[in-house]
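Shown here: the complex without one of its protein chains, the others still in place.
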Amino acid sequence: MGDQVVVLGAGMHPWGKWGKSFVEYGVVAARAALADAGLGVADVQYLAAGNTMRNGYPGYVSGSTFAQALGWRGIPVSSTYAACASGVVAIEAARARILAGKADVALVVGADTAPQGFFGPLPGDRPTDPDWLRFHVLGATNPTYFALYARRRMELYGATPKDFAAVKVKNSRHGLANPNARYRKEFTEDEIAESPVVADPLRLVDICATSDGAAAVVLASAEFAARQADTARQVRIAAVSTVTPTYPNTYLDMPDIATDSAIGATLPERSFRDSIAHAAYEEAGLGPSDLSCAEVYDLSTALELDWYENIGLCAPGEAESLLHSGATTLGGRVPVNPSGGLACFGEAIPAQAIAQVCELVTQVRGEAGERQVDGAKVGLSINQGLFGHGSSVIVTR
Amino acid sequence: MGDQVVVLGAGMHPWGKWGKSFVEYGVVAARAALADAGLGVADVQYLAAGNTMRNGYPGYVSGSTFAQALGWRGIPVSSTYAACASGVVAIEAARARILAGKADVALVVGADTAPQGFFGPLPGDRPTDPDWLRFHVLGATNPTYFALYARRRMELYGATPKDFAAVKVKNSRHGLANPNARYRKEFTEDEIAESPVVADPLRLVDICATSDGAAAVVLASAEFAARQADTARQVRIAAVSTVTPTYPNTYLDMPDIATDSAIGATLPERSFRDSIAHAAYEEAGLGPSDLSCAEVYDLSTALELDWYENIGLCAPGEAESLLHSGATTLGGRVPVNPSGGLACFGEAIPAQAIAQVCELVTQVRGEAGERQVDGAKVGLSINQGLFGHGSSVIVTR
Amino acid sequence: MRPDPGKARLPVIEGMFREESDGSGRLLGGRCPTCSAVFFPKQWSFCANPTCDGSTLDDVELSTRGTLWSFTDNRYAPPPPYPARDPFEPYGVAAVELAEEQMIVLGQLASGTDIARLTVGAEMELIVEPLYDDGESVRTVWKWKPVQDG
Partner (left out) sequence: MRPDPGKARLPVIEGMFREESDGSGRLLGGRCPTCSAVFFPKQWSFCANPTCDGSTLDDVELSTRGTLWSFTDNRYAPPPPYPARDPFEPYGVAAVELAEEQMIVLGQLASGTDIARLTVGAEMELIVEPLYDDGESVRTVWKWKPVQDG
C-alpha cells in the first residue's frame, strides 16, 4: 500500500446557479477540503486544477488562479483540461507528483460556471475544430449523441423509455438527502412521461442540466498520512485510469462526425468505454464484484445503463434487469449514483469528476448520512469526456 | 541519479509562418523526437502536451489531439496550459509520471500557430478576466510591459538602448546556423537603430515576433534508458522548476493592472523571477557557476539582461558588463541563447519552453554544429508565463 | 425564411462533400495509400493509424449508401454556430454505417423524413439539401435519406 496515495479531505461548493465567479466556488471547495483534512493552505505543496473554457484566461490557468486566490506561496501548479474528465486528470497529476516523491500534500480543485441550456462552442469560425463543425454543419448537440446512444440501446437490448425513466426515479430519490445537490425533488414515472421530448427517445428530465459548482480533494503520501492524528477517516486511492481509445475507435464518440474506419486494422480487445474501468480494475487488483458502490456519469438516464455494463456490473443487455432488481438502488447490492448523480447535480465540467470522488470518499468513510451505502468499502467513479478522455477512480477504505 | 529522468530524443518543426494546422506541426516534431530516440509510437506509454488557446477545442485538449493524430493507442494523456511555461509544465507531468513508476517512456509535445502582430485575448466581453481587462481598459499589450521593464532597467542600472541592441546583435549571430530558426539574418547596430519604436525605449527588432512552430521530447526512466543500445547521446533532466510567486508579489507581472500590496505581509526572500532558477538549482544541487550555457526567454532584448541576473550569472546591475565582456556570446564563458533565442525564432507559446530544452539537449550532446558551445555539460532553460508561471529546466550530460 | 431557389448553392464547408447534378451527394474523405484506412473529414495530411507511418492521404469519395445505425431528432434549437432558422424547424439526425469503409458517418435526415417510420438497419442514401441562406447563396449540407423501396 506504500504506493497508494491517500485522500485526506474532500470539499464542495453546492451545485446550482449562483451568479458568481468560478474562482469563488473553487476557493470555497478548496477551503472546505483543507478544513476536512485538518490542514491549512500552508501545508499544500502542489496544486492541480481542472480548467474551465468559458471564463477567459483565469479558466485556462485554473491552477495558477486558485493558487493566487488562496494566496501565492511559490508552489508548483498545473492546469489541465480533458473535458468532463478534467477533474480526474488533475487528480492524476497530483497523485503522480506525490508518488514521484516531489510533494507530500497536494490540493486538487475544479470549479465552473455553466451557461443555461445546451453547451455550445466558443465564438469564432473554426472549420478545422470538430466540436465547431458538428454544431455548425449538423446541429449535433450533446443530447443528439445521448439520444443516438439511447436509441441504439433500445434496438440492441429492447430497452424502453420506461427503463430510462426508472433511472431518473432512482437517482432523484438518492439525491433527496444530498445537501450539495442542486435538484432535490423526487420524480415519478408520470411526471417524467409529461416532460417534453428533447431528442427522441430522450425527454428533458432524461438529460442532465448544466450547473455552477466546485469540488476539491486533498491528497497526501501514505507516509504523511500515517503521521496525521486522525487516520480513521483516511481513504486510499487504489487506481486512477485516464485512458484514451485504441485505434480503430469504431464507436461514434462526441464530438466526431464519423468514426475511425476499421479497414486494414485489428479491432481492439475491448471498446473504449469498457477499457476505462478495465484499466482501473487492473491497477487496483480489484474487480466489479468488489465494488460497494459506483458513481457513473449519467449525462442521460440511458447512459447510466450503458455504464452498468461498461464497469462490469452485468453483461451487455442486462442493465435494465439489474436496475429493476433494485441492485443499483440504495439498499441494493451495489448502489449506483448514491449522490443522486448528474440527474440531481447538473454538469459543472471540471468539477464533476472530482465531485464523484468526493461522494465515494464520503461513502467509504461512512459519513453519507441518509444516503449511506451500508458497509461501503470500495467505490468506483467513471466518466468520459469529449475527444477520447476516459476517467475512472477506485477508492478503498 | 536513479531519480533522474532521461531525454532520449528531441525534435522540432521549424519555426515560421507555414499556414498549416498546429496538429501538423506537432506531429512532425513528435515523429522527429521519436526517430531521434530510436523509438516508435508503440513505445510511448504517456503523452503530455501543452495547450494552444487559439485553435479551438483540439488546442484545449492537445494531449488527446496528438494522441489521436499519432494513432489512438489507449495511453493516458494530459493537456496542460501555463501560458509561455506550458511546455515545461507538460515536461514536468511526463517526468512525474515516470518517477511515479507509472510509465517508462513519455512523449511531450507543444505546437502552435500564431497570429500576426500583437497577441490579444480571445473574442468576448469579460471584465473579470485580467487579461481582457488590461487590453480593454489600458491598451496594455505585452510589449507595453516589456518596455516598462526595460525603462526600469535604464533607470536602476543606467542601461541604454545600445545595450539592448547588443543583445539583438549577439542573438541574431547565434541563430544564423540554426536550421529551425525562422530569422537567420545578422543585425547590425545601425540597422537596429533604424527600426521603428514600438513602445519606448523598445524598437520593433527588440521585441520577439509571433511564429508557428513545434517541439517535442521523448523522456524515459533511467532504467529504460540504460537498456537502450546507444546510451552515449542520453541527457539527464537534473531539475524542473514550475514555481509560482510568493505573496506579496510586488513586481508588476503580466497581465496584472496592479501588484499585490505589501501591507501587513512579510516580503518574500527573493523575487518571483529569482525564485524560478533558485528552485531548479536547489533540486539539481548545482549553481550558476556550473552552467555551460543557458536558454533564456528573450521576449525583449532588455529582458535577456534581466535573466542574466535572475539566474545568477552576475549581480544585479552587472548584466550589461557581462554582455559586453563577451561571456554570454558563443565562444564566451557561458553562452546565452546559443539557439538564437526568441529573437531568431519568434514565439510559439506551448512549443517555446520545449524548444529551449531541445536546444540544451543538442548542446550537451555536442551536436549543435556551428553554434556548439565548447564542452557543454550543463544547460539551464528559463521562462515566465502570464499569471505567475515560472519554468526552468536543468539538463546535464 | 426558406432559401431562395434562384441563388447559387455552395457547400456549408468547402471540401467536405460535393453535390451531383441529380441532387445526390459525395462525401470527400482521405485514404491512406499504405494501410487503406479512410478518414472523414480529411482533417490532416497524414494517416492516424498507429501501426502505419503513412504521411500522405489520397482523396477518396465515400460510399453513398449505408445502413442506419441510430437516429434521433432535435426539437430545440441548438446554440450557434448552428445556423438555426427563425422560427426553428426541428430536424432529424442519423448515424449511418458504411459497409465498405467500415465506419459510421453522421448526417441530418432529409427534410420530411418521419422518424416514427425509421428502423435501425434501414438502407439510407446520401443527398444534398439546403441548410441555410447566408444572404448571397444557399449553403447546402449532405443528408441521409431512407432508400425508397421499389
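Quick notes on this one:
Each chain carries a letter (A, B and C) given by its place in the written order, and its residues are counted from 1.
Everything that follows uses one rule, which is that a contact is a pair of C-beta atoms (placed from the backbone, for glycine too) under 8 Å apart; a residue touches a chain by one contact, two chains touch by 3 or more.
This is a predicted model, so every value here is computed, not measured.
Considering the entire complex, the omitted chain makes contact with A, B. Annotation: of B:A35, B:V137 or B:A226, B:V137 touches the absent chain (contact as defined above). If you put the hidden chain back, the residue from A:A10, A:M53 or A:L70 that touches it is A:L70. Although one chain is not drawn, the whole complex shows that of A:E24, A:D290 or A:E318 it is A:E24 that touches it. Touching the missing chain, out of B:L70, B:V167 or B:A199, is residue B:A199.
Touch with the hidden chain on the side of chain B covers residues 117-121, 123, 125, 127-128, 130, 132-141, 143-144, 147-152, 155, 196-202, 247-248, 250, 252, 256-265. Across the interface with the omitted chain, chain A contributes residues 21, 23-24, 27, 31, 41-42, 68-73.
In this section, only the chains that are shown with their structure count from here on.
The most distant chain from chain C is B, comparing centres defined as mean Cα coordinates. Mean C-alpha position of chain B lies 43 Å from that of chain C.
One inter-chain figure worth recording: chain A and chain C are separated by 32 Å, centre to centre, where each centre is the mean of the chain's CA atoms.
Shown for chain A are the residues in touch with two or more other chains, namely 121, 123, 128, 130, 132, 247-248, 260. Shared interface positions of chain C, defined as residues touching 2 or more other chains, are 43, 48-52.
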